[in-house]
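Notes follow once the structure below has been shown.
Excluded from the complex is one protein chain; the other protein chains are retained at their positions.
Moving on, here comes chain A:
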Amino acid sequence: MDKFTTHTGVGVPLKRSNVDTDQIIPAVYLKRVTRTGFEDGLFSAWRNDPAFVLNNPVYAAGSVLVAGPDFGTGSSREHAVWALQNYGFKVVISARFADIFRGNSGKAGLLAAQVDEKVVQKLWDFLADNPGGVITVDLESRTVRAGEGVDAIEDSFDIDDYTRWRLLEGLDDIGITLGHEADISSFEAERPRWKPVSQHA
């Protein structure tokens, strides 16, 4: 995984709450067996609408999604994270994320930055005044910044320490865990014999 320290990119306002994973990428797009190419299914139902934000050329290079609360509810499909990444998003900012989506983001290297609801509103206002404006998300200092001068926005975001550390270091979880092989083996030696197995050796 690539290291993530700070990112500056065009902010895209998605003024909806409860954007569930079926909206991010409908099931019909989940049939691929690769990790790439999911950008065509991103928000597919809404992309038919000419007024939808991603159809506005100003946001063509968008990489920081600013969404309403309860982003990523619904299914466990990591394809939702891949679709956002395949499209070019590096960061999603929201006041609340669904747990599984947040977890998947951390694993796949998409930054899910949780901010106060007021910050989302400020960023939306900023983007309304400055379409195509950029937002900086600094993982080291856990801050999000946008704009200049008196109206400049600077606020903190939440992310758990462990996910932050892994993203900053670009670490692979499986490698870390396999480093604890001895702990796993000794745990296995103590498991009760009546625990079920799906097939007998």
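The definition used in the following text is that contacts are C-beta pairs under 8 Å (C-beta built on N, C-alpha and C of every residue); 3 or more make two chains touch, one makes a residue touch a chain; residues count from 1.
In this section, contacts and distances are computed from a predicted model.
**Q** Just to verify: the chain that's not displayed, which of "3-isopropylmalate dehydratase large subunit", "3-methylmercaptopropionyl-CoA dehydrogenase", "Multicomponent K+:H+ antiporter subunit A" or "Stage V sporulation protein AA" does UniProt list as its protein name?
**A** "3-isopropylmalate dehydratase large subunit"
**Q** Thinking of the whole complex, not just what is shown, which of A:P69, A:G88 or A:G133 touches the missing chain?
**A** Among A:P69, A:G88 or A:G133, only A:P69 touches the chain that is not shown.
**Q** Against the chain that's been left off, what residues of chain A make contact? List them.
**A** Touch set of chain A with respect to the missing chain: 16-18, 20, 22-23, 26-28, 30-35, 45, 68-70, 73-79, 81, 96, 98-100, 103-104, 107-108, 160-162, 173-174, 177-178, 180, 183-184, 187-188, 191-201.
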